[in-house]
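One protein chain is absent from this view; the other protein chains keep their places.
Right, chain A next:
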Amino acid sequence: MSGFDVQRVREDFPILRQEVRGRPLVYLDSAATSQKPQAVIDAIVRFYQHDNANVHRGVHVLSERSTEAYEGARETVRRFINARDAKEIIFVRGTTEAINLVAQTYGRKHLGPGDEVLITHIEHHANIVPWRMLCEQTGAVLKVIPVDERGELKLDEADAMMTERTRILAVSHVSNALGTVTPVKELTRRAHAKGIPVLVDGAQAVTHFPVDVQDIGCDFYAFSGHKMFGPTGIGVLYGRMERLEPLPPYQGGGDMILSVTMEKVTYNRVPHRFEAGTPDLAGAVGLAAAIRYLESLGMANVAAHDQELLAYATQALESVPGLRIVGQAREKSAVLSFLLEDIHPHDVGTILDREGICIRTGHHCAQPVMQFFKVPATSRASLALYNTREDVDALVRGLHKVLEVFK
């Protein structure tokens, strides 16, 4: 692979250079949260050491610098997902807040009794619960596009579920529990043909392959900084300007207003209307650094690495006796959910942990997925740009150890 040397990439991540439980750390839980390269850590430290001040408020030099850094981060995000305008980038706490924002602004404005919200069976709770709450608030109805045994959406049924009452389609780009990559561009095309706006939950997508929101055509796109090698506490809601412009504010406070008297408030323009209060400035700076880091590697190279490792890991796991991979979509991202005989995932996770291997076990905040596959939980290994074949080999050795304990 040209220009991508995973050993060099690993050196950028100080946390990976440690031993845990007397063994080299094998981190296979990046879908929960990713590790941070030195460049991100440095950018945050530098911000606090040199530039920190509140934004959009002061006339002094530090406020100027921090405003520049913050608004510069907005432009970096715009470039990363190829939005048309930096004003279409709203900084939020993460994917969860982004989706809640859309539900409580767009949703509250446009939904009434009998209207429908369309989601899918493979969503993370973050893309279910805000819509459930909205339905309870408005009398709207939640409809769910079903999934098949491979973990793919049943597209033929999706069409019939887009009705004249459907007010929004909310779908994840990549399932965090199964790895399924959904055809968001095609779904958007079909939804738009019926005048239905589309929100894409991109939390698990932006870390693995290039995302172009204009190419997808969606109305909203949400993701979290911490899953894409940036800090926690910062995330992004992209919204097409013509969608954002008519929306009411989300929260009230400073920065989101133009003028306030005790009688009347004039709300600020997009995106500031949706960013009440002092935002996570250092978080935005860190996120921009993460994006520059990804750009320096090249997202196409990252995607190739992840796919190559996914293929290797899939084959390696299938060689473990009694192991079943849950989620076999034809288009998949680097997530491997699996069951090992009838051994409970918690026991698998505990034994692997003692080998220095971090995986996630449980329902992955996607209980409807677990219900569909009739399992209470799975073990999940998720791969990222700093993972290697050696990590996968360690996992396989660990799984043999699990089998030994339970034989």
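Keep this in mind: a residue touches a chain if its C-beta (ideal position, glycine included) is under 8 Å from a C-beta of that chain, and two chains touch if they have at least 3 such contacts; residues count from 1.
The definition used in the following text is that contacts and distances are computed from a predicted model.
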**Study point:** Choices "FAD-dependent oxidoreductase", "Ferredoxin", "SUF system NifU family Fe-S cluster assembly protein" or "Amino acid ABC transporter permease" - which one is the UniProt name of the chain not shown
**Key:** "SUF system NifU family Fe-S cluster assembly protein"
**Study point:** Options A:G217, A:G298 or A:G362, residue touching the unrepresented chain
**Key:** A:G362
Review point. Which of A:A158, A:A377 or A:A394 touches the chain that is not shown?
Key: A:A377
**Study point:** Residue of A:A31, A:A191, A:V270 or A:I351 in touch with the missing chain, whole complex considered
**Key:** A:I351
Point to revise | Selected residue (touches chain absent from view) among A:E19, A:E242 or A:E404 | key: A:E404
Study note, to complete from the structure: Hidden partner sits against chain A at residues 21, 343-347, 350-351, 354, 361-363, 367, 370, 376-377, 401, 404-406
